[in-house]
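Below is one structure, written out as structure tokens; comments come after it.
All protein chains of the complex are present and in place, except for one that has been dropped.
Chains: A and B, in written order; residue numbering restarts at 1 for each.
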Amino acid sequence: MKHALFGAMVAAALAVPAFANDYMIMAPASPGGGWDSTARTMQEVMQAEGISSSVQVTNVPGAGGTVGLAQFVSSASGDPSQLIVGGYVMVGAILTNASPVSLADVTPIARLTGEAVAIVVPAASEIQDIKGLVDAMAADPGAVSWAGGSAGGVDHITVGLLAKAAGVDPTKINYVAFSGGGEATAAILGNQVTAGISGLGEFLPQVEAGTMRLLAVSSDARIEGVDAPTLKEAGYDVVVQNWRMVAAAPGLSDEQKAQVSADIEKLAKSAGWQKALADKGWADTYLAGADFEAQLAKEIEATTAVLKDIGLVQ
Amino acid sequence: MTPRGAEGRRPDGAAFVIGAALVALGALLVWEGGRIPNKQGYAGVGPGDVPWLVGWVLVLLGFGTVWEGWRNPAPPRPRQQAVPLVWLLGGMVVMVATIHWIGFVLGATILFTCAAAAFGERRFGLAVVSGLVLGFIIYGIFDVLLQLNLPAGPIEMLIFGR
Partner (left out) sequence: MDTFGFLMQGLATAFEPMMLLYALVGVVLGTAVGVLPGIGPALTVALLLPVTYGLDPAGSLIMFAGIYYGGMYGGSTTSILLNTPGESASVITALEGNKMARAGRGGPALATAAIGSFVAGLIATLLLAFLAPHVVKLALVFGPREYFALMVLAFVTVSAAFGESALKGLVSLFVGLALALVGIDQLTGQARLSFGVPQLLDGVEVTTLAVAMFALGEALFVAAQGPDHGAGVLAIKGRVRMTAQDWARSWKAWLRGTAIGFPIGSMPAGGADIASFLSYATERNMTRHPEEFGKGAIEGVAGPEAANNAAAAGTLVPLLTLGLPTTATAAIMLAGFQQFGLQPGPLLFASAPQLVWGLIASLLVANVMLLVLNLPLIRFWVLLLRIPQPWLYGGILVFATLGTLGVNPSVVELSMLVIFGTLGYIMRLYGYPIAPVVVGLILGPMAEQQLRRALAIAQGDPMTLVQSPIAAVLLGLALVALVVPMILRARGRGDALAQIGTAED
């Protein structure tokens, strides 16, 4: 009896009435990571801006997001209230892990944020510009060691693309994968490697402090406030962005898809989201609809090609 | 590794089984190390080399274990009772198999009750109620307040509206 009463009290105190546009966002990663914080920021803003009355975040970590993706495809099909966060890393992981499901199995809604990749050398390095680095790599690819994130990730792919664009055999690059969380940065600062490659945000504070020299960024155009050429400007046709997106379940009707897209657009345009982006230092790269789908298809194709060139995918 | 036991005593049977298991595990690693593409790159040590090495050491340790078991008699081991083990492992397995259907609270109740039973509790009603209370408290704190997202089932849907 006491417990029934307890249950009822808990229910009264905590019950949340269900609304039509409730959302359940899956972050296919552990709590605390990039996708998780994207999902949780979406949750906060969607609730605060009144886009949705109740947003839940679930974490399904594993294998670059492909474990979560597989679960999402099988369990969320046809359910317009389910969303999944993902990103460029997933594109590579689907290929390298030979994942049975791919981004073609979900309904991509929009790209939300993104970050350019930056190439740096230690401040003490003799290499002064990106051309110097690429020339050194062309002369002896093994002697130029690159410190970056996980094998087959966006950093690795960028080095592969750069090698290819510069006419260097991509299988010959000496890419040293570090586990994230600053280990690569430490190796660069400690002069352990020739060059480093990672998200711009990770290197910028070091560059500003003068401990690293920024050689180039992988964005389409120069980035405001960043004193470095793009790879394109330097003559290497490489544009890479490490983006994060949100996708909906497969098997939605057009109306359902339009409703979800409208909610996400409201989110992306909201003051709360813009403030969150600014606070976290994320760039707004909102892109939706057919443009996003075309962009996604193009990137999947380019990534497949370069992963084959590096030898990570057969 | 110095032999100590008197000759002629019964060898330790368990050591043979453990040794065989180690050899099997080692063989699996050696096989895996040889099977995967050993992309050595500039390091000269590829992803297959360490499994190969660890595998061979395990094989050696397996033979060492058998050798030890042959030389030394079985040491005294505590008597084991099967019933509590069945309760405990059964409770775990049932919980793992069903938690995604029945939710955290009932899963925790099953686990708690089975564990209590394994340790000799016979007042099942009391154990079930305590398990439920514990489950509710944990779910309330971690899922509802701290957003940890524990598996939800019918009870959680009904009471917490998830």
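By our rule, a residue touches a chain if its C-beta (ideal position, glycine included) is under 8 Å from a C-beta of that chain, and two chains touch if they have at least 3 such contacts.
Computed from a predicted model, the values in this text were never measured in an experiment.
Asks: Among A:Ser54, A:Ser81, A:Thr107 or A:Thr185, which residue is in contact with the omitted chain in the full complex?
Replies: Per the contact definition at the top, the residue touching the missing chain is A:Thr185.
Asks: Go through chain A and note every residue touching the omitted chain.
Replies: These residues of chain A touch the chain that is not shown: 30-32, 37, 59-63, 66-67, 70, 96-97, 99, 142-143, 145, 150-152, 174, 176-179, 181-183, 185-187, 189-190, 192-193, 204-206, 208-209, 211, 279-281, 312.
Asks: Mind listing the chain B residues that contact the chain we can't see here?
Replies: Residues of chain B in contact with the hidden chain: 1-2, 4, 14, 18, 22, 25, 28-29, 32, 36-37, 39, 41-47, 50-51, 54-55, 57-58, 61, 64-65, 68, 75, 77-82, 84-85, 87-89, 91-93, 95-97, 99-100, 104, 107-108, 111-113, 115-121, 127, 130-131, 134-135, 138, 142, 146-151.
In this text, only the chains that are shown with their structure count from here on.
Asks: Where the centres are mean C-alpha positions, what is the separation of chain A from chain B, in Å?
Replies: About 35 Å separates the centre of chain A from that of chain B.
Asks: Help me check something: in the complex, which residues belonging to chain B touch chain A?
Replies: For this pair, the touching residues of chain B are 39, 41-42, 129, 132-133, 136, 140, 144, 147, 149, 158-162.
Asks: Mind pulling up the chain A residues that touch chain B in the complex?
Replies: So the residues of chain A touching chain B come out as 3, 6-7, 10-11, 14-18, 56-59, 142, 145, 174, 311.
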